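Read through the structure below, which is laid out as structure tokens, and then see the notes.
With one protein chain removed, the remaining protein chains of the complex are shown where they sit.
Let's turn to chain A:
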Amino acid sequence: MFMEYDPAVYSRILTGLTLGFHIIFATIGVGIPLMIALAEWMGIRKNDPHYRLLARRWARGFVVTVAVGVVTGTAIGLQLSLLWPNFMQLAGQTISLPLFMEVFAFFFEAIFLGIYLYTWDRFKSRMKHFLLIIPVVIGASFSAFFITTVNSFMNAPQGFELVNGVITDIDPIAAMFNPATPTKTAHVIITCYLTSAFVLGMIGAFKILKGDRHVYHKKALHLTMMSAFVFSIATVVIGDLSGKYLAEYQPEKLAAAEWHFETEEEAPLVLGGYLENDGEIKYAMEIPYALSILAHGTPGAEVIGLDQFPDEDTPPLIVHYFFDGMVFIGMYLAFVSMIYLLLSWKKQQLMHSKVLLWSIVAGGPLSILAIELGWVFAEIGRQPWILYGIMRTPEGATTSDHVDAMLYLFIGLYAILGLSCSIVLKKMFNNNPAAHELEQRGVEDRGERT
């Protein structure tokens, strides 16, 4: 290779690769059960077979993504120990409790998902079947909660004392509920819901664009966009709170994201732009006072800049783009779903216009992109620390000689898995269009003992 072999560097790339791949499926895995539950609930309440079919078809696609989520999650679980043995040795002493509880949440979710999928027509009462998805929703959201507390701990470690390299005074609960936990878990979980709503909305919008004007797709679109609007507002609000968390506990991360070099009051927010070699910001848009508001809620507040930190303790400045990209997409998603709702309320003839539908389709991949950008920002923004203020990233890494070979192995694996997964999903929905399935089941529905 063109760079000198350093196991820590390769470990970072491989971890980023696995997490970046897992997070796509994990996000969908947390959010889609909620959307399935909403659809099935609507189906029962309105006695509308369209919604029930919606739940059924979403669930069918969902199992395929779950499978990839499960195997890549298993990969991360093992890889954390393989690539970061020293970090995990320390983490095992302090933060293994939520990691352990996460597995129980998965367990719970996996059991009920198995039951849910195979009992569609088994109970006389539809309500009974609906109730089975509830543990799946709870299990998925709790597993996201628990795993994110681990990541919060890496950003704001507490609940132990480190005296001469020996850990004492351990308090697992304090470690779990650290200052980063509230905003981080809330932001992660709500963005899972938002992303899932947009990904499913994308499918509906796309079908309508392709000329399939069946009311089934319109209902799908309506349900997903209504939910997406609620989630996107919550995302922006909680995102703002995350900014306030950073200003207080990890000011250098926020300062790097904002290219905020000097501590000052009435700080402006820098959008986009380009950094000259001498530290001059070019072509950026500045919004006066906005950074002070993001950080502390008042336009006059003082925001700590990078001048307060030694160079070796600050993250790379590239995180600015990741942060901006995420925020931009957040605004976009809120805007698109709001327009849809306004039109469906006031001007129904425009609500299926091409422009709007294409904007919704774009929202699917964009929301996933926002998830990736957000995580890369959060992780690279924590550098040079693996455990903020306690352990630097290279200290946590393995010393093995073969991390590079493993990196190539996993690149191959994920390429193949990603490809197969998309082929399978595509075939599944193309070979069996909704209208066709409705017809089949319509016959079946009449025959059912209701």
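Here is the rule we go by: a residue touches a chain if its C-beta (ideal position, glycine included) is under 8 Å from a C-beta of that chain, and two chains touch if they have at least 3 such contacts; residues count from 1.
By our rule, contacts and distances are computed from a predicted model.
**Student:** Name the omitted chain as UniProt records it, choosing among "Tryptophan synthase alpha chain", "Ring-1,2-phenylacetyl-CoA epoxidase subunit PaaB", "ABC transporter substrate-binding protein" or "Cytochrome bd-I ubiquinol oxidase subunit 2 apoprotein".
**Tutor:** Hidden chain, UniProt protein name: "Cytochrome bd-I ubiquinol oxidase subunit 2 apoprotein".
**Student:** Which listed residue, A:Leu17, A:Met101 or A:Leu356, touches the chain dropped from view?
**Tutor:** A:Met101
**Student:** Out of A:Asn47, A:Gln89 or A:Ser353, point to the residue that touches the absent chain in the complete complex.
**Tutor:** Missing-chain contact among the listed residues: A:Gln89.
**Student:** Tell me which of A:Leu78, A:Val215 or A:Val237 is the one touching the absent chain.
**Tutor:** In the full complex, the listed residue that touches the missing chain is A:Leu78.
**Student:** Across the whole complex, list the residues on chain A that are touched by the chain not included here.
**Tutor:** Listed in rising order, the touching residues are 60, 63-64, 66-68, 70-75, 77-79, 81-86, 88-94, 96-97, 99-104, 106-108, 110-115, 117-119, 122, 135, 167, 170-173, 398-400, 402-403, 405-406, 409-410, 413, 417, 420-421, 424, 427-428, 431-432.
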